[in-house]
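Missing here is one protein chain; the remaining ones are kept as they sit in the complex.
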Amino acid sequence: MHAIGVDIGGTKIAAGVVDEDGTILAQTRRATEPDDAASIDRAVADVYAELSQSYEVQAIGVAAAGFVNSERSTVLFAPNIAWRDYPLRDRVRALLDDDVRIVVENDANAAGWAEFRFGAGRAVDDMLMLTVGTGLGGALIVGGKLVRGAWGVAAEVGHMRVVPGGHYCGCGHEGCWEQYASGSALVRDAQAAIVVDAERGATLLALAGGDAQDLTGPQVTQAAQDGDPLAVDLLAQLGRWIGEGAASVAALLDPALVVIGGGVGAAGDLLLDPARHAFADQLSARGHRPEAKIMLASMGNEAGIVGAADLARI
Amino acid sequence: MHAIGVDIGGTKIAAGVVDEDGTILAQTRRATEPDDAASIDRAVADVYAELSQSYEVQAIGVAAAGFVNSERSTVLFAPNIAWRDYPLRDRVRALLDDDVRIVVENDANAAGWAEFRFGAGRAVDDMLMLTVGTGLGGALIVGGKLVRGAWGVAAEVGHMRVVPGGHYCGCGHEGCWEQYASGSALVRDAQAAIVVDAERGATLLALAGGDAQDLTGPQVTQAAQDGDPLAVDLLAQLGRWIGEGAASVAALLDPALVVIGGGVGAAGDLLLDPARHAFADQLSARGHRPEAKIMLASMGNEAGIVGAADLARI
Amino acid sequence: MHAIGVDIGGTKIAAGVVDEDGTILAQTRRATEPDDAASIDRAVADVYAELSQSYEVQAIGVAAAGFVNSERSTVLFAPNIAWRDYPLRDRVRALLDDDVRIVVENDANAAGWAEFRFGAGRAVDDMLMLTVGTGLGGALIVGGKLVRGAWGVAAEVGHMRVVPGGHYCGCGHEGCWEQYASGSALVRDAQAAIVVDAERGATLLALAGGDAQDLTGPQVTQAAQDGDPLAVDLLAQLGRWIGEGAASVAALLDPALVVIGGGVGAAGDLLLDPARHAFADQLSARGHRPEAKIMLASMGNEAGIVGAADLARI
Partner (left out) sequence: MHAIGVDIGGTKIAAGVVDEDGTILAQTRRATEPDDAASIDRAVADVYAELSQSYEVQAIGVAAAGFVNSERSTVLFAPNIAWRDYPLRDRVRALLDDDVRIVVENDANAAGWAEFRFGAGRAVDDMLMLTVGTGLGGALIVGGKLVRGAWGVAAEVGHMRVVPGGHYCGCGHEGCWEQYASGSALVRDAQAAIVVDAERGATLLALAGGDAQDLTGPQVTQAAQDGDPLAVDLLAQLGRWIGEGAASVAALLDPALVVIGGGVGAAGDLLLDPARHAFADQLSARGHRPEAKIMLASMGNEAGIVGAADLARI
C-alpha cells in the first residue's frame, strides 16, 4: 500500500510517494509561507493532488517540527511556523475531495521511525534516535513502537537536564542536554575556546573569516578532519556529551541501538568514538548486558518523508 | 483466571493467589536462605503446591530484586541473592509436576505494574513509578505496556545521572539519581547537616540517640511531621530531587502520572509538595501539555505479589 | 595630605580632592571619548590642573575598569576603553608640569579600598568586597592590605568557577561566579522564569512593558519589594549564589566581613538574608570561628574617587 509522506520545513514542503519497503517512488515540492498557515494546508492538498494522479495512495503522513497532540491531528505549538493549537489534519482534509487517512507527526519522530523501520535500526526493537542539529531532537522506539507519551510530547530528549545550573536553554531551563549536545553547542564552545586561547583557536578563527561570530559547525568538523587539535577536542567533547546523555537514557530504556542523525554526523568517528567511549564509561549495569551500539543514521534527508508516510499506515 | 505472585525477599518469600481484578485470594510465606539459590527454587515450588491445592492457577509470576533477561526466565544478577545468570524459571519448573506458565520479573517492575493495573495508575496509559527506599527503583509504563528494554534491564531509573561529578554510587558512577532521591540520601544529608550545624541538628541527633550514625529515614520523617525545621528542609530537598529528576524522565516519556512508592511516602505532602513544585518548575514544554500528576502508591507491600501474578498472565 | 582621586568611566571622568579622612573636599568632571585614549590623558591632566589650584595635592590616584599591572602604571587591558598595554601613568605625567605622584588602580580595587578604609569595613583587617552590578567585581583586603597579585590581576572574583559546565561567560569559560551572582544573571534568570511559567512571570513581564528583553534588574527589585513571589524568589536565588560563593572565598581567606556593593544592594534584606543563610550553610569550619558579617557598602558612587585618592598616598 502506498502512502504519501510530507515533510514541512520553514519555507517549503517536500513530499513523496512511499511504498511499504520505504522506497520513495516519486517526489515533489512546494514553496510555503511560515506565517501563513493556510498556505501550508493548500500546499499539502496540492502535493496530494499531484502525486495521487499517478499512484494509488491510502494515507498521508505530515511531519512538522512542533508538538503534536496524541490524536496526531493538531499541532499544539511550533517554534517556526504560525501554528498554535492548529487542527492541521482537519484543515487539510477540508481541502481534499476524498477521505484519505491523514496523520500528523512530529518530524523527529518521523525521521526516527524511518531509521527504525528501514534504516540503521531495522534489526532492533528498542532504539534511541538522536538528531544532532541546531538543537537536539530525537525519537524513542520501545518494544517496536514509537513512544508518543500521554499528550504527544514524548522524546523531547534535548530537554533532559544534564547539568544542574548549567547552560541556559531557550525553553527557560538550565542545563538541558541540547545545550551540550548539538551543533549550536559545538559552535558556542568553539567560540569560547577562541576567546580563551587565541593561538589555539587561530585555525578556526581563520576558517570563520576572522570573526568568531561567523563560525559554523561544518567549519569545525572540517578543521577536525584536517587535524586541527582544538577542533578535534571540540568534537570529542560533543561526542562525550552525546554518549553520557545516552547512557542516562539507557538507564531508563535499555535500547539496543543509539542512532545519531543530523549534520554533525559528518564528523564520523571523530564524534562517534568519543561518544561510544563515554557511553560505555557511564552505562549502568554495564557488565550485565551487551552495550548498545551507537551508529550513524542511514536514511539521509528523506527520512522525514519516509517515516511520515510509514506512520500514516499504522 | 488466577495466577500466583511470588515476591522473593532476602530471607523469605511471600506468595499469593491473585485474581484478574488484582485481589489476593490467599497468601503464604516461606523462609529462605539468600546464599542458597536452590532453597529459593524449592520454596517457590512449595508455595505453588500449597496454593494450587485450593485454587486453579494458570501462571506463576516470580518477582525478585535483580536484572532479569528479556525472556523473563533468568536472573542475570541480583545484589542480595546468590544469582548470577541463574535460570530461575527452569529450575523452578524442574521441581513442578505440571507445566504451569512461569515468568520471572524484576520486583520494581512488578510493583509498578500492580500500581498501573490496579492502583494509583489504573486510569492512565503512561506512567513513571518511583520506589524511593534504600535506593531508587522504578518501573516505566509506556502506551499501556511495561518497558523491559532490549536486554531486560530498563527502568534502572536510579542510575540516570543528575549531577556530573556528583555523589559516588555503588554502581561505580558519580551523580546517579538514587544518590539524591532515596531514603539513604535523606539520611546521609541529615547526618551532614548535623555536622554543619549542631544546633540546628539537635532534634535529629537526639532522635538518633546521640549518634548520627544511627539516624534512620523514618526518624527524619517523624521529626518533620513534628515540625523540626531541619527535617522539613531535608524532606523538601529530597522532594525537589524527585521532582527534578522526574521532569527529565518526562522530557523523554511524557507520562500522565508519576507514582511514588517506598518508605518515604510516609512523609506525605512534606515530600510531595516540593516534588510537585520542582517537577512543574523543571518540566519542558510546560505550557503545551497538562502537567503529570504526582501521587503516592496505593497498593502497599503486596504490590509485588499482585504485579508479578498479573504479569504472568500476559 | 590631600590626594586627587579620578574615576574613569566610559564617557566621562569624575575627580575629587580627598583628605586623609576620606572626605571629598571638591569635585569636578570631564567628558571623554572611550575610543580616544589621549582624550582621557588630557582630561586627567585637566582635572588635576583645576583642582590643584585650590588645594595642595601630593598624589593622583586614577581608577579604571581594567587590568592594571603590578607597578600600578599601565593598563594591560580594558573592556570598554581603547587601552591595550597602555602606559596611562606616564602619558598623564607627560602632560603635567610637576612631578606629583600618580598611581593607576583597578576601579573595583579602589572602591573596595574606600569601603575598607572609610566605609563598611573600617573596623576589620580582612575583607571581601563584592560589587554586584552588570558583572561581579570585587576587591580583597588581607591583613590590612589590598591584594593585587603577582601581576596586578588579583580579585577577579567573578571568574572563580562555581558550576563546572555552567553558564557561558564572556571570558570564554563556563560557570564563572558572575554568571550566577550579578545583575545580569538576575535579569536572565527572570527572563527564563517568564518563559517557563508565563502566569508566574506576569508581573515582571508587565513591568518590562510586555517584552521580557526589556526587563531590568531594578524592575525585579521593585517587584520583589512590592511582594511579587517570583521576584522575591529570584533575589533570594541571587543572594544564595552570593553567599555560597563567598563561603568558598572564606575557605581561602577567612575574612571578617563581606561587603556587598553595586546596584543590587537596593534589594536590601531580600538579597542579604538569603546571602547570609547560604554563607552560613556553606561555611567550612563553621563551629570553629565567628561567622563573617555580610553588609552593604556604605560609600556610594564616590567610593572610586575616595579609594583611588587614598591608594595614591600609600
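Points to keep in mind about this one:
A, B and C are the chain letters, set down in written order, and residue numbers restart from 1 in every chain.
The definition used in the following text is that contacts are C-beta pairs under 8 Å (C-beta built on N, C-alpha and C of every residue); 3 or more make two chains touch, one makes a residue touch a chain.
For clarity, every value in this text was computed on a predicted model and none was experimentally measured.
When the omitted chain is restored, the residue from C:Ala108, C:Ala247, C:Ala267 or C:Leu311 that touches it is C:Ala247. Within the full complex, the residue among C:Ala256, C:Leu272, C:Ala297 or C:Ala312 touching the omitted chain is C:Ala256.
Across C:Arg148, C:His167 or C:Arg276, the residue that sits in touch with the chain not pictured is C:Arg148. Within the entire complex, the positions of chain C that touch the omitted partner chain are 67, 76-77, 124-126, 140, 142-143, 145, 147-164, 171, 173, 176, 244, 247-249, 251-257, 282, 284-285, 287-290, 292. Contacts to the hidden chain, counted on chain A, fall at residues 164-165, 196-198, 280-281, 286-287. Taking the whole complex into account, chain B touches the unshown chain at residues 163-168, 170-175, 180, 188, 192-197.
As a convention for this text, only the chains that are shown with their structure count from here on.
With contact taken as defined at the outset, chain B and chain C are each touched by A.
At the far end from chain C, in terms of centres built from Cα atoms, lies B.
Every chain gets a centre from its CA atoms, and the centre nearest the mean of all protein CA atoms is that of A. Rounded to whole angstrom, the centroid-to-centroid distance between chain B and chain C, based on C-alpha atoms, equals 52 Å. Between the CA-based centres of chain A and chain B the separation comes to 34 Å, rounded to the whole angstrom.
Distance from the chain A centre to the chain C centre is 45 Å, each centre being the mean of its Cα atoms. Multi-chain contact residues of chain B, defined as those touching 2 or more other chains: 164, 287.
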